[in-house]
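In this view, the complex is presented without one of its protein chains, the others remaining in place.
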Amino acid sequence: MRFWIAVIPLVLFAALAGIFLTNIGKDQSVIPSALIGKPAPEFSLPPLPGRDKGISRADLTQGHVSVVNVFASWCVPCRAEHPMIKRLAAEAGVPVYGLNYKEKDPQDGVNWLDELGDPYTAVGMDISGRTGIDFGVYGVPETFIIDGDGKIAYKQVGPIDAETLENVLLPKIRELKKG
Amino acid sequence: MIAETGHFALILLLMLGCCQAVIFSPLGVLFRRPSLSATSSPSLQMAGTAGTITADKTGWWRSFSQAAFRPFSSDNIAPAPTGPIWPLPLLICLLAIGAQGSLIYSFVISDFTLPLVTHYSHSSTPVFYRIAASISPDRGATLLWITLTSLATILVLLQNAIFKKSENAHAIVGVMGLIIALLAASVLIDGDPFARIGDPPLDGQGFDPQSQDILDIFYSPILHAGLAGLSIIFAATVAALPRARLNRAWAEMLRPWALLSWTLLGAAMMISAYRAYAEQSWGNWWYWDASENAVLLPWLLATAFLHCLAVLEKTEALKPWTALLALSTFGAGWFGTFLARSDLLGPLPESLRASGDNAVLLIGFCFLFAGAYYLFSRAAGHLRENADFTLVSRESGMFINSVLLAVAAAIVMIGTVYPLFLRWLGGTIITVGPPFFVQALMPVTLAMLLLMGLSPTLRWRVDGAASVGRRMKLALILSVIVTLFVWMRHIDAPPLPLLGIGLAAWVVTAALGDLWEKLWRHRDHGESKYRNIKMLGPRYIGMSLAHIGMALLIAGGSASSLWEEQAVLSARTGQSIEIGPYNLQYEGVSLLPGENFATRKAKFIIYRNAQPVSELYPEVRYYPIRGVETKESAIWHGRDGDLHVSIGDRAEDSGRIVDVRFLPMMPWVWAGMLLILLGGVINMLTRMILLFKKNGVSAP
Partner (left out) sequence: MMRFFRPNRPIWLAMLAVVLTLTFYARPAFAVNPDEMLSDPVLEGRAREISQELRCLVCQNQSIDDSDADLAHDLRVLVRERLLAGDSNQQAIDYIVARYGDYVLLNPPLKPDTYILWASPFILLILAALAVVGFYRRKKRDGRIAPANLTDQERKRLDEILSPSGD
């Protein structure tokens, strides 16, 4: 009895400590999306000024995999992420739609794309941020992979780097394309 | 150069801490070979372990393991080592102060080759806040923790020299050495504050604007002084455990330390509550976030410990429970600090972004606490109890209340770490926010308040339920009347705040009734009532103050949540805003330069019954270095409530957005907190005076 009084709490304690130790350094600020496996929300966004094609849910239900990337000209990591979006658009072989999130001035988004290049199949403008909320966006940039039925299959929070692109996003897209 | 000196001092400190831990180790009493006289001890021979004693040629490990797993007996332990006890702790203390000083110096001269300085300071940061930046966030704070812990070691040695000699002084110093060494290792490995980089930036990133406030500066030293006090409690308990000598002398020695750290932790909580109230929010003063819970946890356990310690000192009862509380109070302090500084529970606040992962801090904690628990479990069965009290008695009241406090601490703990576990187990990601804590702690708190009113009026050892009922009748009736009165005036009030107010009334009336009983009913102790006042004793006064303070805090918190009035509007210069019994006149905003910020300062004149009472200046500050805006609310503590005013942006109709709140009875909360602190201080001071007067004579 006395042995167990000594040992059980210590074992419990060691288990707790183990959990804490293994979780240290893992970022806890990323909140997995509540929308994984759910159909992408209904939306329809106008095009950027001077362009003719916006995006809507209909674009995502064409029977093929697609990607929605949430970006904004005021968002610093978006700039860092941009080359990866270009690679994604070139290598994945699926349409990459841009969701231009909460620009103060609609022209900002156009200028940004003019400066850095435009990898997007089409870009929709979300001035109010309402579509962003429907997608569960809480910090730009965020990237969604949508399967052929228009269901959200994967969500990446934060900027994409080369490693995430090669090891996470592209394999995921390939897998979805196979069906 | 200065930073290198500090670095060297820190490394030396780590080594000396280890030396101190080994030389004065309490484990020594485990694996030091028993003296010859012990061989004749019958208990040893009965235990059949006499063979180990003669095994002189076996290695130290063999003798240690034999000792560690030997059946417990207080006889088979050699006497504590003798010899000079002062040099090492003194040296460590000097080194700690040196390291601390060199870090402060690096901040003051803005030495941007130190990344820590770059991260938290800027050439435009006022010198005062540069010093604050060197002791408040992460690494600097741990260094401060070390310094204060080493100072506490010196103080405990002084206490030992001036007052009653403790038989465990060496072991205490040993454990303190271990604690200091672990903290130093954490500072050096988790993230070295003295590390330099080759190409320093031209300037730093500036002090966290949220913390740029006088009160915030004191938070870190007060909190870490409290933690240092807890480490003395821990060390003294660990030192006493191998011989199971948790006796009256032990309690007497620890009492000032328990009071000290309890008061300091309380003061730290009060500062963080007031700062949240004035800066972060809108009349909210407790968010239940990790850094607040990190102080609340040890405070709750320290409160429990303080009560049990009083019982132990009086009657030598509740020994195992008190020892467990002593260990876990320190554990909670350490673990809470770790949690608040790690990113386990979510992204860290701005002031901690540069901290390392604190793995060493966690490992050190596990090491200390597991070791201490092992010693405890070994000694627990041998702590001779003198539990000579009945169910209805003062001891019982304090004991049960301490259990409730521990339950409350456990609930806070579970609520704090639950999201982490769920995430780890692959469950959903949830938030455990204030509503959970309020609901989960409610039953415990109500029971605690009930007991808090009752138990000071109980007699020691034995009391009769009937006579208690007779004594408490008046308090009961009065508090019911108060509750009914409040309820009649606010018939739609929710039950919880009402219950809070009622129980607060119960605590206050019970305390006053008890005072009346002691002063005027007990005529047989003296001729005049003044003699009775003297006989109450300072401890009684401190205790009553703290209890009444707690009641005021609960009543004020309940009432302000019940009757809060709020107005958010877009105000124009000259506009008058009516709130509660007051009228606020908005006098416009002026743009002013600050030390290292620009501020928009608004002026409000408070009127009551058309008479100007005071003026308020809420601000919005802009700190260009970090590009951060902070809101500094202005608060006026009126006699019937707090007026809480903040300003925001320009509204769309070109007025100024103004948020005005009237929180009735909110001053009660602050007064209550102050009373609790005052109770602790009075109790502690009189304790010291008493000790000086007695000068080494133990209490009867």
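Letters A and B mark the chains as written, and numbering starts fresh at 1 in each.
Convention: contacts are C-beta pairs under 8 Å (C-beta built on N, C-alpha and C of every residue); 3 or more make two chains touch, one makes a residue touch a chain.
Please read these numbers as outputs of a predicted model, since none were measured by experiment.
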item	value
Neighbouring shown chains of the undisplayed chain, as defined at the top	A, B
Residue among A:9, A:47, A:106 or A:158 touching the omitted chain	A:158
Omitted-chain contact residue, chosen from B:10, B:156, B:297 or B:404	B:404
Residue of B:543, B:559 or B:671 touching the missing chain in the full complex	B:543
Among B:422, B:476 or B:512, residue touching the chain not depicted	B:422
Residue ranges of chain A at the interface with the undisplayed chain	25, 27, 29, 31-35, 41, 74-77, 80-81, 102, 128-130, 133-136, 138-140, 157-161, 163-164
Interface residues of chain B (partner: the chain not displayed)	115-116, 119, 191, 195, 197, 280-282, 284, 287-290, 310, 314, 346-347, 349-350, 353-354, 356-357, 385-392, 399-400, 403-404, 406-407, 410-411, 414-415, 418, 422, 427-436, 439-441, 443-444, 459-462, 464, 518, 522, 524-525, 535-537, 539-540, 543, 568-570, 620, 627-629, 631, 648-649, 651-652, 657, 659
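The rule we apply is simple: only the chains that are shown with their structure count from here on.
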item	value
Computed distance of Cα centres, chain B from chain A, in Å	42
Chain B to chain A touching residues, read off their complex	342-347, 357-359, 362-363, 366, 369-370, 373-374, 377-378, 380-381, 420-421, 423-424, 429
Touching residues (chain side chain A, partner chain B) in the complex	2, 5-6, 9-10, 13-14, 17, 19-21, 23-25, 27-29, 31-32
